[in-house]
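Apart from one protein chain that is not included, each protein chain of the complex appears where it belongs.
Entry: chain A
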Amino acid sequence: MSEQTARRVPPSPTPDPSTLAFWDAAREGKLLIGRNTKTGKAHYPPRPICPFDDEGEVELVPASGRGTIYTYSVMRAKTPYVIAYVELAEGPRIMTNIVDCDFEALQVGQPVRLTFVDSEGGQPIPMFTPA
């Protein structure tokens, strides 16, 4: 259980003009995903051009914040941390960290919910914690 006491502080991301809205939304507690206005298909990480279809525009929409662990690994670094892919309720499987958890109790398929952890520079980073 001592493993969960020290929490890794993530480095800050370097936003670009196409992702500023994503990182701004994170400051308001939202995880944005891309959605094709024509097909409704969701993608992640969000980008201005839909990775699936030539037609339709991409709109950024907030994810529900619900998901399940698709896979994960406990990185045995000086300050251990859990890296994971979480499958969002909306479909996309996204890279993230699982925080505030008992490393040994984690399981593939486990329900998780969205939370945020401030980076070194104070940017909230979307992460997940057991639901």
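To be clear about the criterion, a residue touches a chain if its C-beta (ideal position, glycine included) is under 8 Å from a C-beta of that chain, and two chains touch if they have at least 3 such contacts; residues count from 1.
Just so we're on the same page, contacts and distances are computed from a predicted model.
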"Acetyl-CoA C-acetyltransferase", "MoxR-like ATPase", "Succinate dehydrogenase/fumarate reductase iron-sulfur subunit" or "Menaquinol oxidoreductase" - which is the UniProt name of the missing chain: "Acetyl-CoA C-acetyltransferase"
Given A:M75, A:A89 or A:A131, the one touching the chain that is not displayed: A:M75
Residues from chain A at the interface with the omitted partner, ascending: 8, 10-16, 19, 33-34, 42-45, 47, 50-52, 70-77, 81, 83-85, 88, 91-97, 108-109, 119, 125, 127
